[in-house]
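Only one structure is covered here, and it is reproduced in the block below.
Here the complex is missing one protein chain, while the rest keep their positions.
Labels run A, B and C following the written order; every chain starts at residue 1.
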Amino acid sequence: MGTECRADAQLSDYAARVLEQVAVAPGCRLLTVSSPGLARAASPGQFALLGCGTGYDPFLRRPLSFHRVDVKRGKVSFLYRVKGSGTQWLAERRRGDVIPVLGPLGRGFRHSDRGKRGLLVGAGLGAAPLLFLAERLSRQAWSLTVLLGAPTRTGILRADAFERFGTVRTVTEDGSTPKKGTILDLLQEEINRGGWDTIYACGPRVVLKAVQEISARTGIPAQISVEERMACGLGACLGCACRSASSSGYLRVCREGPVFDAGEVILDD
Amino acid sequence: MGTECRADAQLSDYAARVLEQVAVAPGCRLLTVSSPGLARAASPGQFALLGCGTGYDPFLRRPLSFHRVDVKRGKVSFLYRVKGSGTQWLAERRRGDVIPVLGPLGRGFRHSDRGKRGLLVGAGLGAAPLLFLAERLSRQAWSLTVLLGAPTRTGILRADAFERFGTVRTVTEDGSTPKKGTILDLLQEEINRGGWDTIYACGPRVVLKAVQEISARTGIPAQISVEERMACGLGACLGCACRSASSSGYLRVCREGPVFDAGEVILDD
Amino acid sequence: MIDLSVEVAGIRMQNPVLVASGTFGCGEEYSPLFDVGRLGALVTKGITLKPWQGNKPPRICETPAGLLNAVGLQNPGVDAFIHEILPVMKGYGVPVIANIAGFTKEEFVEIAERLTGTGVDGLEINISCPNVKSGGMALGTVPELAAEVVEAVVESTSLPVIVKLTPNVTDIVALARAVTDAGADALSLINTLLGMAIDIKSRRPVLGNVLGGLSGPAIRPVAVRAVWQVSQAVDVPVIGMGGICRGEDALEFILAGATAVAVGSAHFRDPLAAMKIISYLEHYCEENGINDWQKLIGTAWKNK
Partner (left out) sequence: MIDLSVEVAGIRMQNPVLVASGTFGCGEEYSPLFDVGRLGALVTKGITLKPWQGNKPPRICETPAGLLNAVGLQNPGVDAFIHEILPVMKGYGVPVIANIAGFTKEEFVEIAERLTGTGVDGLEINISCPNVKSGGMALGTVPELAAEVVEAVVESTSLPVIVKLTPNVTDIVALARAVTDAGADALSLINTLLGMAIDIKSRRPVLGNVLGGLSGPAIRPVAVRAVWQVSQAVDVPVIGMGGICRGEDALEFILAGATAVAVGSAHFRDPLAAMKIISYLEHYCEENGINDWQKLIGTAWKNK
């Protein structure tokens, strides 16, 4: 994991061949493609734009975060929820099919040099970019705790995969896992316990806002991965605006983000 | 083959499951679907509208003639050329996929009670509706000659299948079959030889116009299968207009056609 | 089951899902596929005073997520309509709205007069067809001229008068206001967008008529915008149309301010589209516990 990623060097529109696609939970799929160049270039927190459909509907590409990257084997995985027409099309791709994948894009998670105790907060699909991050951080001898939360048991994604890289704690709103509550309850517990150098979070806005608030209150630096509707993914169209905390203007989620320091942006509803 | 088809009785939007799809020539495919209801209802010369694509592009359905119908096994086949986005999508369907098929539509070939010596003229893809016709006519003890023409050898489609129902004569413009020339040369030869009760033709406009002219000149009744761009396929939108020979107005290819008596329509370019 | 019935321009409909003029024949074409009597209302193809043979083919050209058409008002004329087509359409037991197209104000009046008392339930004045050259378009784009036509028709008939507007104008709200002031009981919007396509092989226009009208999902955002703008500006009900293919689309128009919707091009992709939309609306109301579904009309701007 680089400090400032130098994505541009290998940014390309890759023709990625599907190696495997499996359902990991209801409506939730793990897609693995072969793309050695992309695998080499990708950093945790960055994303790609996947071309969906053969005609012009759907028209726009879909942004998905890198979930796992196996540089040696040239494999890149995406963890995604089937939501609308684009992800539905992706879900129908089978081994051997080719998907256009533009990436790597954006600014991923950054080093913090304060220390190596990391708290990863993944609400629902927010788990997607965190596995890649967990792997890279653990390689650099970070000690990690991963919080995974969802409304119900089947929404807790990839807990077993995370276990290789740190302590995993899960929570569900309906109590279908041992612990019942929201991920924010869990987060507050861990914050109370203390000893964290950096928080990395991904998930719905309400979770990210809570992380912003905790970071501001406790002084623990946090990095949050933000979502916004995108067109170009390259910083050219100004479509993916997120309000800047330091100026009166906007930042581009696809360029200055998707990972922002918690204090960098204002998340409106 | 009925006299006036009573298509409406079983007209429906069938969810047809693909049984098989094979390439029969470069860019030319034979698609077989399972649809017992459609198989029972279909008559030679009628067609169906096949839904293509999952989004709204392509938007319109594609008209294809019934090429073979196996009522007993509930199978319907289409012979088609991959031309644009719709047929490209069809070409990618595999066994088990479901295609929406609206049909049977239109007015097919009619009985002639003059006699049972039929001349079938299929230029290129014009062979598509003629196989189904040949099969039904031969069951009724017609004696048939089938003329198949194309620019080159690979454009002569399904000659072997036609041989079960009558004498097949082929011609290519580049002489890659024994006989060199156009299908109109072959047609003229057969007309000169004489003895025909009805001509049935399908193919490009230039061929259909020649058939109209021959029919008018010789008095041999001819039926031609006409193509026009379609939207509804049901007679509702008035999109598929073909100039009527008997009035100053237009006939609907999807309703009064696609098979017309040679004298019924004026084919503009 | 929830009651989806609605009144538009005094015409009572069992549900708010109509068919768009020119896309549904006289109902008979679709009757083998579903019970046409389940629709909110039937709308005829444009009816002219005299028989009209329409434009030369090709009349249809597919475009991304839509199509161009240049049918050009092919119809047997008002008298043949009354005697041959209307009885078939009335047979389904739902209101029949006659889409009428004149080339002059006087023609509009004459068609309206002839249709009055025939069993037709309402008139939809088509001052917006892009496929007829002489006058059709101009009448529909200049508020004063449009208002004159509407006023004359309203005076000449006891039938409810719906006015169908073209989106090919700078200010559709001004047009809507003008025809509403002139007495329109309801508005239909939108008609097709003026477009064309060129065949790169022949290097000529695809359509026999050169220009055509663009319809289908491609134009839906333009239609939603028109409904949103107009429904806030006038007091009469709006029938929304333009690219409605699914229940979600119909709901979008209702939220934008439409009292009813019409399904047009969608029939070409899914002949059962209108039926599916009706079912969707029923289920939507049930699932969301909506008793008076008409409260949904214009929610998107009422909530602003």
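Some observations on this one:
What we mean here is this: contacts are C-beta pairs under 8 Å (C-beta built on N, C-alpha and C of every residue); 3 or more make two chains touch, one makes a residue touch a chain.
These figures come from a predicted structure and were not determined experimentally.
Shown chains touched by the hidden one, complex as a whole: A, B, C. Mapped onto subunit C, the footprint of the missing chain covers residues 63-66, 68, 141, 168-171, 193-198, 200, 203-205, 210-212, 214, 216-222, 224-225, 228, 243, 248, 251-252, 255-256, 296, 299-300, 303-304. By the touch definition given at the top, subunit B reaches the unshown chain through residues 55-57. Against the chain not shown here, subunit A presents residues 8-9, 11-13, 51, 55-61, 100, 102, 228-243, 248-250, 255, 268.
As a working rule, only the chains that are shown with their structure count from here on.
If you average the Cα atoms of subunit A and of subunit C, the two centres end up 46 Å apart.
Each of residues 55-57 in subunit A touches at least two other chains. For subunit C, the set of residues touching two or more other chains reads 64-65, 217.
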